[in-house]
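Note that one protein chain of the assembly has been removed; the remaining protein chains are unaltered in position.
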Amino acid sequence: MPEKPKIAFYWCASCGGCEESVVDLAEDILMVVENVDIVFWPVAMDFKKKDVEAMPDGSITACFLNGAIRTEEQEEMAHMLRRKAKILIAYGACAHLGGIPALANQFSKEHVMEWAYDKCPTVTNPSRTRPQTSYKDNGRTATLPAFRNVVRALDQVVDVDYYIPGCAPTPALLKGAVVALLSGKLPPKGTTLAPDIALCDECPRKASKPTDVGYPEFKRPHLARIDPNLCMLAQGFVCMGPATRGGCGALCINGNMPCTGCFGPTSRVRDQGAKILSSICSSVAPKDEAGIDAVLEGIPDPVGTFYRYGLAHCLLRRKVSLNDSAEVAAK
Amino acid sequence: MPETFEPRIVAFFCNWCTYTAADLAGVSRMRYAPNVRIIRLMCSGRVDPQFILEAFARGADGVLIGGCHPNDCHYIEGNYKCLRRFRLLRRMLDDMGVEEKRCRLEWISASEGDKVKKVINEMVEQVRALGPLDLPGRFRDWDKEVAALEHAAPGASEPCDAHAHAHKEEATHA
Partner (left out) sequence: MENGDSKVRIGFYVCHCGTNIAHTVDVASVAKYAAGLPGVVVARDYKYMCSDPGQDLIGEDIREHGLNRIVVAACSPCLHEATFRTATARAGLNPFFCHLVNIREHASWVHTDRAAATEKVQDLVRAACGRVRHHKALERKRVTVRPEVLIVGGGIAGIQAALTIAESGKKVYLVEREPTIGGHMAMFDKTFPTLDCAACILTPKMSQVKAHPNITLWTYSEVMGVEGFVGNFKVKVRRKPRYVNEEVCVGCMECIEACMYKQPKFDDEFNQRLGKRKPVYIPFPQATPKVVLIDPETCLHFKTGKCKQPCIASCSRNAFDFNAEEKIEDVEVGAIIVATGFKPFDPARSPKYGYGHFPNVYTSLEVERLVNASGPTGGEIVMRDGRKPKSVGIVHCVGSRNLQTNRWCSKVCCMYSLKLAHLIKEHAGAEVYNFYIDMRTPGKGYEEFYNQLLEEGVHFVRGKVAEVTDWAMTPEEEGKLVMRVEDTLAGFVRRIPVDMVVLSVGLEPREDSQEVRRMFNISCSSEGFFLERHPKLAPVDTATDGVYLAGACQGPKDIPDSVAQAGAAAAQAMALIDKGYIEMEPNTAFIEEKECSGCKSCIPLCPYTAISFNEATVKAVINEALCKGCGTCVAACPSGSIKQNLFEDVEIFSEIEEVLANA
């Protein structure tokens, strides 16, 4: 009997939802377990870093890595898993595009720390303790990995072979990827393992969108009632669907919420946010500046709306005026 | 800021008005600053916000868009579409820390060669005053905190190429 392919799962800056999505395979997980050896999966089983270190380079058939890269440790693990795995797969929106953690790229590290350990209303930290990379106590030194200035998608740190999009990826996508792996029928390197067509293609409300949309206003989903049958954009809700890969089965739409873009852009688009902006703004109804601005006030946070999962892969990557060294020097 | 900073401005001019106006400025031998590189499009409606971001990401210190005046678009309304995108993009760029004066939309008709000169000279000075944007340099700076990408080609200018994956030939896997 030939040796079974070795599979690893790992998480970096993420919420755990991607790990959950593996479990969501339900009975299919049996098929996976039957056909592969899971050699590393810290969330589910007890493995140590040294176990992986001990493996020969290239000995893992495929590693599914989820989460963005924010800390020194995540970076180190990414590099190590890259070496150990023949195929490294960026799994889920954070590894793929930076995800929700990458929204922090609008702020400096200091701002993030200050908020998390001081200013946030739910924090009580009278001594204003901050995490340190090393701390001496009783003659022993405790260390923490360094926190980087920038949140990165996996491919901004190591070479990535495939991408599985989604927040989180759907079981169908994971299953498809595993089947492709097992059968050896993998597409060219760099492929995102999801349909290369926008979500509208599979949206149940597709037919309800008129062909003459002109936006007189934009509404936010938590501030208005959403008609459960009509196209979100036709109702004036910003829906990222037209600029987002399909493959999720229009989950959010079926839950009567607009698409927020977690599957990222199609292969033909370099910047998802710029594209949806272009598409939506083109059809704003007024022609004069004041009128246009009034309509666009309905989109108060374009960065957070259009790059909810993709800020690390925005062409600008990060708020460009952030000056890390000056900030450190000022401290 | 280096003393010899010469702003690099990428301009997207529509074929019928602003590009022609730039031709007229040439025919009229108007002199203006040599900092602008004009890219010709048929209409300001063709200006994809991606082009503007890409220009900044590739090292432009400023981006200038020129189209026909309102009501004058050769393609009837392309300029309005450009304007609508620009209004939100402008706000978004602000959120992303790109100063307002680095991205400018101007309506310049085919007869306004002098306006091409005026706008370009003005913008070059404004951007000069702001100093370099130099995103490629900032990207390099940001990436100093991480080890070089394992797959980075030797001598590649960007150790962390934000566009790497978009540039790859990507096949469909449905």
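Each chain gets a letter, A and B, in the order it is written, and its residues are counted from 1.
Everything below uses one rule, namely that a residue touches a chain if its C-beta (ideal position, glycine included) is under 8 Å from a C-beta of that chain, and two chains touch if they have at least 3 such contacts.
Because the structure is predicted, anything quoted here is derived from the model rather than measured.
Interchain touches from the omitted chain, evaluated on the whole complex, reach A, B. Of the options B:55, B:123 or B:146, the residue whose C-beta touches the omitted chain is B:55.
Interface note: of A:206, A:220, A:287 or A:319, the residue touching the hidden chain in the full complex is A:206. Residues of chain A that touch the chain left out of view are 196-201, 206-207, 209-214, 241-243, 246, 265-266, 268-270, 275-276, 278-280, 282-283. Taking the complete complex into account, residues 6, 8, 10, 15-17, 19-20, 22-23, 25-27, 29-32, 34, 37-43, 45-51, 54-55, 58-60, 71-72, 74-78, 81, 85, 109-112, 117, 136 of chain B touch the chain not shown.
Following the convention adopted for this analysis, only the chains that are shown with their structure count from here on.
If you check the complex, the residues on chain A that touch chain B are 69, 75, 79, 82, 106, 148-150, 152, 155-160, 163, 176, 180, 187-197, 267, 269-271, 273-275, 277-278, 281-282, 284, 287, 289, 292-293, 296, 299, 301-303, 306, 313-322, 324-325. For chain B in complex with chain A, the touching residues are 45, 48-50, 52-54, 56-57, 70, 77, 80-81, 83-85, 87-89, 91-92, 95-98, 133, 135, 138-139, 141-143, 145-147, 149-151, 160, 162-166, 168-174.
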